[in-house]
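Pasting a structure below so you can have a look.
Note that one protein chain of the assembly has been removed; the remaining protein chains are unaltered in position.
Chain nomenclature is as follows: A, B, C and D, assigned in order of appearance, with residue numbering initiated at 1 for each chain independently.
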């Protein structure tokens, strides 16, 4: 299938990557209802790891079965499905070739008191499971951030040699950051920029709030203001931090909320030139028909 | 020997695994008095490591001789026998091919003040000793949990490449958890889910109590209640956390207790669709005839 | 994209393969005008290596530029494009993700007096170039056949670990075989069976003639006759030799010939349950419009 | 192109290095407007990592696009461009061979509370990206300094085997040092000397102030005084600490400041026999024409 000019343009940004990595980026970008548009909606299901099974799946118990997630991603027409090793292993053969998968390589859990994650899979797993990308979380500002980044460095290098793409979840947290700071605009843009500098192909961050948190940065934002009360301006600033828009950036949906709130956020991402959404709990905790409806509505915004 | 439809169905859950791993799972599932039923009783003997020899074997000194354990497992018709390196080495030739073995790869001891374990064997040992699986303990919530998980990640990847099965003992303990929390229902289900996400083929957890321990989870359990006073409902919840029942889960017997208490617990596991019991001290600390009787009674429950 | 039931059935034949290999087989089977039918038309361009550039490309000089071949495969709606390293390198980035590629790992040339081939690429190349499969030629009956098979054995093992598919060109030639014998029905079926036995996922052989060549086999064919004068019966016999039809088998077009001859052959392959054609010179030596027309006509036969 | 006598002399200092490393040093020394003079102006852009994107690029938003930095370095006629992995990856193919690049191998960020850095790339990356050198920061006096130095030791050894040059940013900070001490003359000279002792080919330090900070050193400086109020004398002292001037040493520009201040500093470096400047924020935060003008003016000083 011929790639669209938009997807070809995006691939041209990744000029140092080998054709294998480009092919896997193309597979993700050409898949599903948004295939070819340069926008993406990704279904991520690592909440069972992060928050435990009941908090994740009790609202819609069909989700206890990992095959449900593949089905949901396929029915909704997502670009890719991201999950930890066990979830991917449980459906990778049944859905082989049906939808690009992103193997989430490290995970934390709510039983941990440290801001770190465990590596639970490797590049060899990604190859044997037919994944298009590996996913990795870093916590900029954590006291473990440098170790996490160094783990990512090794995995990313190996993944790129093997023709896989690298997706980085960049979630600031640590002793310097209170709850507000974790999603403050300056911190969010910084986290996205760090992921780009480490060599991420796709960057995932949380939607930025209007806060400016880092003292050292406040002077800059006063002198070169961003209209922090305008969501579009905020998303634009994060896009800008991703190499002036030359790296793919997607935004998480965050905690479960109402559909209209989600769609408004998506409209702002779309207007700002963000590349899409990665939508977990807001999707799989609803009954499937509702989830497909929401994901489809989101995609319609991105297609406009 | 033809596999039973039940065992074939179980193997189908492990769709990403190679035939070698499936064959070893089949060997365990087709062995002994419960062979073919999809239920298992496994004899584990790592208590010498965990609690010291006298606490483990003084009640029935025959158990000091590792060959006794092979004999007990065989006579009782267990599905498999699990033990650390030295125990397996001491009988692996005499009982070669007689009963599937699970090489317990890491162990702790009562002389340690840290909630960690030492890796005492590797996949190459499991191959040279003819084991069907490797066993590994993680302590979710321990300050060492991420290191333990990363050790398991490497061992599990190598084991799967070599066609072995992976059994994970998932025992929550750590600074966030008091004694009650360690076996609370929500924590137990979480621990089982973590093992599934890391790619365990067989998950071993402790029987859950009626407690709900994690603050962040309480709201969920209020909204989507589990009948915590019904043991069957509790076991069902853990089974659900194992990919909706698509991963084998067995329950430890815990501390030595009376036969009727044990059998009642087994009846609940059976009714909940759990895959069986892993029964150490309650078996090998009794005289052999009593132990065989108890194990046989347990199996009769599972066969019903 | 959901796989068709036909493709799912085909993937189920490859039950020992990991999901990565299945995904790459699915990518080939779901691509192009025949996507989902279980039939394939593959464009192979290794004739420059085998016969030299002028004999290959002078009839249609556009073909000297490797990008032409990607374009031709895409426009015609082929399932995959197969070529040696240099040809793939020359277009793999421009056409990344646009069409599945098969990296032809070994090649011979007309300047050789030995019936052997040189390995000119490896699995690491296939990964970095984003290929879905590696292709390898063996010459059953050559004095070098065992070395060739051993090279294939190593490459196939590595490819399968990395989630790639393995395509084997099985072309009998050697001191025991005269020109007639090389495409005799018994020899052709034998060559296909050898490829299946070595673990090929896709088998490529030449269309069998009505000859029965091997003395040792004649008695069998007399006792259990094949209607050698019926092309459908001959193709059916080769399909049968591919594990009773449970391995994908495609037939080469051979030397350039008229369109109607080609289509008749294709009709016979189709009727016999063969999985398709691998069509080089008969495609790329015509002007592009003619080539697309012929390939489309062939696909229409297979779609019927 | 014949090397100049000056560059040949400089290469002769690196008598233990292999010709590959010398060739890469020569590439840097022969490039740009200062090519052949033995002086260098390097454009470093790791401030996005160190200070965040807005603080780095908001004053001149063109800099959000990594290609801008390659263009700026080229237009101004710099000797080399230094940046972290993502920045180099984003332009390494477009500007392949156009200007020597230095891959900054480790980086910190303003969200960290520890005086450490994360390794974000390796020598293999430097080779695949065509870099002439790797760059590494150490923090002498940090509680992590020995780990940092050991990381550098391994990377430098590998880089030298592969014919790359090693650039060391030596920035004292740690519990023993207050803000004044970090750039005190004795500390700065000490930091430069440590880098030389570790085997750096090019040493980068901050301009020294007139302070003498280390108690243990004060007696020496009293007995053998340096005219700390004369910038030339201070720079001379640092040059002296770099093996009596037999290692290349360049000075950072530090925080953004006025052009005349910068040029005065450059004049002092020039007079002291320092090898040049590494000028980031003072260059890329201005409009391009202004930046080129400033860099050109600096180079004119060094060429005099």
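Keep this in mind: contacts are C-beta pairs under 8 Å (C-beta built on N, C-alpha and C of every residue); 3 or more make two chains touch, one makes a residue touch a chain.
Note that the structure is predicted; figures quoted are calculated from it, not measured.
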Touching partners, among the displayed chains, of the absent chain: A, C, D
Touch with the omitted chain, as defined above, among D:99, D:134 or D:299: D:99
Contacting the left-out chain in the complete assembly, out of D:59, D:130 or D:174: D:130
Contact set of chain C toward the excluded chain (per top definition): 48-49, 51-55, 58-59, 61, 64-66, 84-94, 107, 109-114, 116-122, 124-125, 128-129
Hidden partner chain, residues of chain A it touches: 15-16, 18-19, 161
Missing-partner contacts on chain D, residue numbers: 1-3, 7, 11, 18-27, 29-31, 74, 92-93, 96-99, 124, 127-131, 161-163
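Criterion: only the chains that are shown with their structure count from here on.
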Rotation, 0 to 180 degrees and nearest 5, that superposes chain B on copy chain C via CA atoms: 180
From chain C, the most remote chain by mean C-alpha position: D
Identified repeat of the A-D interface (over half of residue pairs identical), from A-C, B-C or A-B: A-B
Inter-chain centre distance, chain C versus chain D - centres from mean C-alpha coordinates, in Å: 56
Overlap residues in chain C, where contacts from two or more other chains coincide: 18-19, 161
Contact graph of the chains (line, ring, star, complete, other): other
